[in-house]
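Before we start, here is the structure in question, set down as structure tokens.
Apart from one protein chain that is not included, each protein chain of the complex appears where it belongs.
Then we have chain A:
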Amino acid sequence: MPSKTSSIKKQIILHDVRQAGWLSVLYFLALLLILPIQIIIQYSNPQAQEYMEKGNLFLYIPEVQWLLSITVPVLLGILLLRYLHKKQVSDFIHSMPVKRSSLYHHHLVVGMVLLFIPIMLNALILLGLQAFSGIGDYFNIMHVFSWLGIMLFLNIFMLLATFFTGMVTGMFSMHFVLTYILVLLPAGLVLLLIANMSILFVGYPMEYYADMAIFKFSPISYFLINFTPDPELSWIVMSLYAAAGILLYLAAFWLYANRRMEATSQAIVYPFMRPVFRYGVTFCFMMVGGYYFHAISSSFAWVIFGYVAGSLLGFIVAEAILNKTWRIYSNYKSYLVFAVSLAVVLIAVNLVKENYENKIPSPENIVKVYFGDSYTYTEAPEYLEAGIKPLFFTDKQDVELVRDLHEQAIEAPRADNYYEGELRSTFIVYELKNGKKVARSYTYSLDDNPELKSLQYEIEGSNAYKYANNAVFNIAPNEIYAVDVQSNDIKQSSARISDPELINALIEAIKKDIELEDPQADSEELLTYSLDLLTNKDQGYYYASFDDSDKNTIQVLQDAGLYDDLKVYSEDISRIDLENFERNNTVTVEDPEEIKQILNHVTYYSEEEDSYFVTFNLNRGRSTGEEMSIEYEDLPESIKNQLEE
């Protein structure tokens, strides 16, 4: 019998719009306030106009834009698929003469249109503003299109993810939770795995792996970079998201076609997914538990306890959700399955553990080695001289030294988080001839490992290390157009050096001072000066600090006649006010000798309860007004006596 009714069901669309249209309207209004209206208001106010963003449209209240684009599509999807999560509604809809594929596409298209309209309308308004008013100076058509494109991309991806989870679950509340689990899962899982690897394998460089790409694994974190001043989306990642979106669309479609309506109101509709959910939750809870106990105790016994407790808790939560009851002990066998497979994994870990932990590449395979406290220097800032990468050790002897230290570090006990002596966090990355990298990181105590200590100081005292860890050695002097020198925190004076020869002399002096520095010797000087080397490129600058022990730098400044202006002499100080820690007693010091003694011992801040806050009043120059501290024992005797009273 030929059907009189059309395959596009007006009434389904109408019903969806009645249910979810309000959200689209609110979305439109929110975006309207954030973009066009805010832009008009800022533009019409000359003072605000100065601070207006140029170009990037994501920078108007970026947090809210980001929050909206990861919540509105999800709420929309939840509203549109609500009918799947209530038995009566589901029965009603599915007894209608409409195919599931048709229902799916009706709702999906309505969802997309409801997202499209508010975004598109705002883009049109922005284009209008751009074309017909002076606001056009602040952004161009391409900015609007890139905003439009990226917003639609992110919104529709989130909608597709919501449709997918909507098919997976039969519960309204789980729909929300599962959607965010799904979009955060890839990044979260990788992060948890890396964190736990670092517990199980001594030397596993968590930061090295965690830094690299994790934020790309979740649209929620990846698209966050849109809302920063330099959005740089990679086409590869975007294509992967597009592919993931298509997969989600197809998977949701397939799941719907095979959905069993009697499972409406079950947490997970498809029986084959229930073990995935059960063991997935158990596994994640286990990793969180282990990492938590590692972080608070550092004892491996506690870590094991954390694994067991975490996995049990995870299992109970998963079972309670799946069965919608807390009476879950009947399924203890599933937990045993988990425990046994976990034991197998741990045994396997133990088999490879030794191999991993003791691996030090042999010298003939090593091209170069990075040694430092964090591995962030690899991406050399632009103002570094092209072609030079002295951040790595290549010299045979240096490499050998690092290998020796590495060997010691393997043996050294992992330093406790609460350890109070001198600690070192060391990052070692070998780059091998075959192009591979071996990265390790360790945290150890120097006081407890004398051999390690001497090696550490030997490396830190070597010129190679100093070159590698002080970017000043990478500076191309002709890129520097000026140097700003600031006095320490007592006196507010600064000087700008722009004579190229003086700049060169200063850079050379800083280098020499660094070369002369002994890592073992604690600087006696408490007050430091700071230097900003300003470069033409990207308004970048290189920051360094020095103190009175840096003789060469001081000499250059003295020769240039700048030092006296920067240095605070005790004669400069007319009066010092001391205030006790509780801030209820103030003593004034005016005696030059006492002032001198206080000046020599003052620190930036002390946590000691018997310390005093120090405020300086200057004869010459302006005080920064900043408060410093001094410990009781460093106070002149006469003041101590005065305070006793």
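We take it that contacts are C-beta pairs under 8 Å (C-beta built on N, C-alpha and C of every residue); 3 or more make two chains touch, one makes a residue touch a chain; residues count from 1.
Here is the rule we use: contacts and distances are computed from a predicted model.
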Chain not displayed: protein name in its UniProt record ("3-isopropylmalate dehydratase small subunit", "Cytochrome c oxidase subunit I", "2Fe-2S iron-sulfur cluster binding domain-containing protein" or "ABC transporter"): "ABC transporter"
Contact partner of the left-out chain, one of A:Q47, A:S95 or A:N434: A:S95
Hidden-chain contact residue, picked from the options A:E262, A:E451, A:D499 or A:E608: A:E262
Chain A, residues in touch with the chain not shown (by the definition above): 1, 3-5, 9-12, 15, 18, 88-92, 94-100, 260-262
